[in-house]
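Here the complex is missing one protein chain, while the rest keep their positions.
Chain lettering (A, B and C) follows the sequence in which the chains are written, and residue indices restart at 1 in each chain.
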Amino acid sequence: MTVFLIRRLLQTAGVLLAVSLVVFIGLYAVGNPAEILLPDDATEAERQAAILALGLDQPIWVQYGVFLKNALTGDLGTSFVYNTPSITLILQRFPATLELALSALFIAIVLGAPLGLYAGLHPGTRLDRTIVTGSILGFSLPNFWQGLMLILVFSIGLGWLPSSGRGATGTILGIETSFATWDGIRHLILPATNLALFKLALVIRLTRAQVRETMPLDFVKFARAKGISETRIVGVHVAKTIAAPIVTVIGMELGSVIAFAVITESIFAWPGMGKLIIDSINKLDRPVVAAYLLVITFMFIMINLIVDLLYTALDPRVRLGGKA
Amino acid sequence: MNVPHVALRDVSKIFTRKPDFAERLAIRLGLPKPPVLRAVDGVSLEVNHGEALGLVGESGCGKSTLGRIVAGVHGKSGGEFRFEGKEEAGWTAEDARRARLDIQMIFQDPMSSLNPRKRIADIIGEAPVVHGMVARADRETAVAELMQEVGLDPGYARRFPHQFSGGQRQRIGIARALAVQPKFLVCDEAVAALDVSIQAQVLNLFMDLRERRGLTYLFISHDLGVIEHLTDRVAIMYLGRIVEVGPTPEIFRKPAHPYTQALLDEAPRVGRGRRVYVPLKGELPSPLAPPPGCRFHTRCPHVMPVCKTTAPDLKPVAPGRIAACHLNDTTEQEE
Amino acid sequence: MSALLEVRGLKTHFDTRAGMVKAVDGIDFTLDAGEVLGLVGESGSGKTVASFSILGLIDPPGRVVEGSIRFKGEELVGAPVARMRQLRGREIAMVFQDPMMTLTPVLRIETQMVETILAHEKVSKKAARDRAISVLARVGIPSPEDRIRAYPHQFSGGMRQRVAIAIALLHSPALILADEPTTALDVTIQGQIIAEMQKLVAETGTAMVWVSHDLAVVETIADTVAVMYAGRIVEHGPSAEVIGNPAHPYTEGLLNSIPSRTTPGQRLNQIPGMAPSVLHLPPGCPFAPRCRHAIPACATPPPVQYVGAGHMARCLAPLSREVAS
Partner (left out) sequence: MSDTPNVIPPVPTPSGMAAATPSRWRPVWEEFAESRTALIALGVCLLLLLAAIVGPWLAPQNPYDLTEISFFDSRLPPFSVSPDGPFYLLGTDNQGRDMFSAMLYGLRTSLFVGVASGVLAIAVGVSLGLIAAYAGGFVDALIMRIVDFMLGFPTILVALMMLAILGQGVEKVILALVVVQWAYFARAVRATALSERSKEYIEAARSLGLSHARIVFGHLAPNCMPPVIVIGTMQVASAISAEATLSFLGLGLPITEPSLGLLISNGFNVMLAGLYWISVFPGLLLLTLIFAINIVGDRLREVLNPRNAR
């Protein structure tokens, strides 16, 4: 366990450093933010003042050093565009994105796991083939186009659901969320569906593959030979065996769902981190992009850590740090 | 004849995982070091020209690792390896090549020991052509002759391994080894995966080859019946060490080590009828943490206090026989 | 009194891509209460499929296509799934070949034992647990009250096999099907398991079918031996008779193939060729192409002939016929 923690700590530091370096260098090479921020008719003096104020006159390594030092104190720079600390900007948008991501993951698991389980238990049947083909279709649909089609059909065609923005929010248990109001939920349905579809396909395929791999194993046959019911075999023996890998993958996917929200948020004008980042890229708002990447990296590492711990809890054979 | 074909002195093989940075840090903080697996622990053994030496032991005793060291598939961690009297450290490139090709290996698993994507002709014919023993133009003839020698129809040379049965695949493996004209075969459980009737065919083939080519064998097996039938001398291993060596008939008649005794008692043999088993007690200790003193003391029916502290040395117990057991000490002291 | 188990004309076939695999193709045998039958054969002979057929544990594409299996007079072929479930683990128990694979890795030994008891009996969890502990003690697991909380991976192979045997014994079944239970174990551990099984059979009077490829192992424990070849039983009789005085040329060939039966260094008296594919069996005796005594008449299905008391061979010209008459 100690080894595991030390290793993780070192990895986290290394990855964050690497990402910060890559991000910083990458962003430095793009355009000159001063040019974009200033009106076209700005004087040379105004331009110099802006460059000075933004610290753009310093050599690149000095800028990086300042950037790192500030990052360690939680200051990831101030947005050129909004003139607010970029970390504040991102954290403001975070709840909306998280809400979207969790809804999508929820849909994917609730629909995907039973479908995958059924398909895995009845391989080769008509329904199995339909589910499998459907799941291939699911991950073949380009996410953005599928979003457009959802809007075309349900907003424009049928007029059932709103196509853009986040609806009214309310408070549940002190958390401000769309789930509190009907309007909020209505606004959430299409983007959540859009984001869920890809992961739904993944959950189906993963569950099916795991079930198919587990069912022919000797211990399932031995459980049958003991005379226990099929329900208990599938519900306890098989389910517990495949839980660890499935939970791991789904957990990892939470990060990817948050990242993928970039596209969904652009299409449905959802005011989350993803939309912010696309806007910031287009406006060359360097501090926000940098802060976003660092926040996302940190989040990924935390998610991985939690998933690893969860895996240990679910599978008795795994002991962290090779202490078995 | 006086110089052994292969001689090992105090050979050991240690498997460790190099600790990464985090683990080194943890060790510095006072955590235990990662376990070290001494698969082979100070083994000395000589195999003479033309003899068939058996190597017996249970799973995890290091017999396969020892075989691979002899065949040059694994390197050793320590000790001396002499090939025809010459120590490995003093080999020229030509010596090394000769030693490597002279000793060939026959593997256990007929499924995984043949490259599934190569045709039989390529499997058998590749090495001799690479080493210039056979001209490329003569490859086909050479392959056909080898296939014939091991009892395969040369007409099958264009086929792939999956088109053969287990016994036939084992013959292909034998032909592959023979292709570089070895004088020494290391057979690692070479018939363990085969059905009894097929096993008999392959054992006969080994005996024929020995006669025809004057081969030296290191025959590794857990099957005492096979060992008794095929070998002249036998060495018994337990947890990385050799506990007894001697001529096969004598050891089978009167083993000098309690472990050998237990193995012989417990191997079921046809024709003994129904009998009540009095098995050896206890489990095989983990090779990661072998017991101190005599490694067999945790299971030995004759265990004495000295066995728990002092490891017995291999000592002569009869002409041509050595064994590592404190029981033999006492008789010596009485003399 | 009727036999405990009566198998008649059992055929289990597998409909595969390559064709119909007749893994078990018409076998008959009976087993009395307390009798131990050794079912011997080489790989692919159908011995394992035969034992799984008895419990109805054949997975598709396999299927019992014909025949009858009567257990205590009750027909098992075509019996309702619910009825089979009642019998499994309670009346007929099974021990598998690979002890590393038979226990569910993520469940405690306790869970796996208690659920087996509760599946067949209405007892309290506490009572079930106590019984599980006592059975573990009986099969030689040290400090069972602690070890029952462990997971399978915390046991060695030999210990896991003991746990599997304990699970089989939970309901004192009338019949145990043991499918190569010692094949995956080391010699000294095999010795322990055989000794354990010998003791249990003697104590409980359970009947047993011991499936094995190893005649030597079977001889130590079985009352009668049935030898299978290409999906059929070719010889069946008291174990001393079958091994000491084989009637079928295949049995004789098998015995001759065992190295320890021949003087060391001598060529073994091998059976030539290899077992036929059960996809394309010859119409007559399947062993005829490899048989040194084969005659042209062997191209027709061989008759069952008795060569001694309860000693049959499916052969036109059994080797020890003169003994019978």
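The rule is short, and it goes like this: a contact is a pair of C-beta atoms (placed from the backbone, for glycine too) under 8 Å apart; a residue touches a chain by one contact, two chains touch by 3 or more.
Since this is a predicted model, take the numbers as computed values, not measurements.
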Touching the hidden chain, out of C:16, C:43 or C:134, is C:16
In the whole complex, of C:9, C:142 or C:272, the residue touching the missing chain would be C:272
Answer key for B:109, B:250 or B:329 versus the chain not shown reads B:109
Touching the unshown chain, chain A contributes residues 15, 18, 23, 26-27, 29-30, 129, 132-133, 136-137, 139-145, 148-149, 151-152, 156, 163, 213, 255-256, 259-260, 262-263, 266, 278, 281-282, 289, 293, 296-297, 300, 304
Even though one chain is not shown, chain B touches it at residues 18, 20, 68, 71-73, 97, 100-101, 103-105, 107-109, 112-118, 126-127, 130-131, 148, 151-153, 155-156, 158-160, 162-165, 167-168, 173, 176-177, 180, 201, 204-205, 208
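The working rule: only the chains that are shown with their structure count from here on.
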Greatest centre-to-centre gap (Cα means) from chain B is with chain A
Here the gap between chain A and chain B, centre to centre from mean Cα coordinates and rounded to Å, is 54
Expected list for chain C, residues touching two or more other chains, is none
Per the touch rule above, chain C residues touching chain B in the complex are 42-43, 156, 158-159, 186-192, 194-195, 198, 213-217, 219-221, 239-240, 243-244, 253-262, 264-265, 267-272, 274-275
Chain B contacts chain A in the complex at 20-23, 25-26, 29, 31, 34
The answer for chain A against chain C in the complex is residues 216-219, 221-229, 232, 236-237, 240-241, 243-244, 314-317
